[in-house]
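For this view, one protein chain was removed and the others were kept in their places.
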Amino acid sequence: MNENISHEITFRVRYHEVDQMGFLHHSRYFIYFEIGRTEFLRTSGFTYKEFEEKGLFLVIANVSCKYKYPIRYDDQIRLITTLTKMSIGKIEHSYEIWDESKSRLHAIGESTLACVDSNGHLHKIPEFLINLKYPDLSAPDRN
Amino acid sequence: MNENISHEITFRVRYHEVDQMGFLHHSRYFIYFEIGRTEFLRTSGFTYKEFEEKGLFLVIANVSCKYKYPIRYDDQIRLITTLTKMSIGKIEHSYEIWDESKSRLHAIGESTLACVDSNGHLHKIPEFLINLKYPDLSAPDRN
Amino acid sequence: MNENISHEITFRVRYHEVDQMGFLHHSRYFIYFEIGRTEFLRTSGFTYKEFEEKGLFLVIANVSCKYKYPIRYDDQIRLITTLTKMSIGKIEHSYEIWDESKSRLHAIGESTLACVDSNGHLHKIPEFLINLKYPDLSAPDRN
Partner (left out) sequence: MNENISHEITFRVRYHEVDQMGFLHHSRYFIYFEIGRTEFLRTSGFTYKEFEEKGLFLVIANVSCKYKYPIRYDDQIRLITTLTKMSIGKIEHSYEIWDESKSRLHAIGESTLACVDSNGHLHKIPEFLINLKYPDLSAPDRN
């Protein structure tokens, strides 16, 4: 199964993402988690864009984040996205955001996704999504 | 015709909209302009939401802004949106952002909208939109 | 004490906040929660802007949200922010997002805030903040 495999991506914090404290705004971490999930999926050869083209959508059922150490403008950060559960009812991920050298853990998070159709009705997670094969890779650049 | 009538709205600058200089990020002004257009249209009794439900969309063809004096967190600002041209080919607006007491002009802008259908093809501006009646009003609160 | 008092605000979902599913993007809920906290505090007569002017900052230590029913463009939503804990170590809030008529619960959330100084070092929650008096009010408009 695909559980407990991880994906790493590094990227740079952009100017508009930082608030007047000089810290990455806490709401932006969830956007980073979304980028992590998207790029993780892409490594399977399938994309979330193709998923929506089938008339299905993955929606967030719940999400959380603990903030341990602030992130600043122009920091290069390292996001590790781990697929922790993949079943016909839900998909769970966990996240860690580290500095580039991986010496400081800035934040950890979790999310649960459900699948809905274009009417917003719950749909089981498709078999093909559950059975995707992911390569064993680490730290590709954000692209 | 509906040209050269104006609409005013006041609203408050939110924390996440301000960058680490302590200034409203320049990209946010265009979001404020969009709120201005939306609320202006709503005063006619018709809404942009209803417009999209007809399968039509108003897209930005061009937009510009001149920034005169920075806007800060928690400022109450006054946005004046003026409909400067309404034709079958395009809709033009101009914008002024003032402080609450209207003693300082912070920014001015302009935009041109075109109408497209759900395939993204150009469509003429519908007659009913051109002929909407707007009340003469000023400075309702953002809502 | 100030625990378990609530504040309500209604506001409208903006175009740029909605994703291509037609749903309010999940990261935006945290921005709404921030608006809720800000407006709640303002009812005491003191503002978060004044707090930062004292060289102190309230930072998010952790936050979560459960999404129950999607929110769409132009919806008027009702946000209830409740102060659930206020101590020298942390401030906790809970949140509910309802539709305007309060017949459907769209989302619930929680957050914990800590206080830091301008160097990012932990600071106790100031006495004056703990002792603020809040009026008993409900559902002012967003402004």
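Each chain carries a letter (A, B and C) given by its place in the written order, and its residues are counted from 1.
In this text, contacts are C-beta pairs under 8 Å (C-beta built on N, C-alpha and C of every residue); 3 or more make two chains touch, one makes a residue touch a chain.
Computed from a prediction, not measured in an experiment: that's the story for all the values here.
Among A:47, A:87, A:118 or A:131, only A:47 touches the chain left out of the display. In the full complex, subunit B contacts the hidden chain through residues 20-21, 23, 26-28, 30-31, 34, 52, 57, 59-67, 70, 120. The chain not displayed touches subunit C at residues 15-16, 18-22, 25, 27, 73. For subunit A, the list of residues touching the undisplayed chain reads 10-12, 14-16, 31, 34-35, 38, 47-49, 73-74, 76, 141-143.
Criterion: only the chains that are shown with their structure count from here on.
Ranked by C-beta contact pairs, the top pair of chains is A-C.
A separation of 25 Å divides the Cα centre of subunit A from that of subunit C.
Work out the mean CA point of subunit A and of subunit B, and you get 34 Å between them.
Among all residues of subunit B, those that touch two or more other chains are 15-16, 73.
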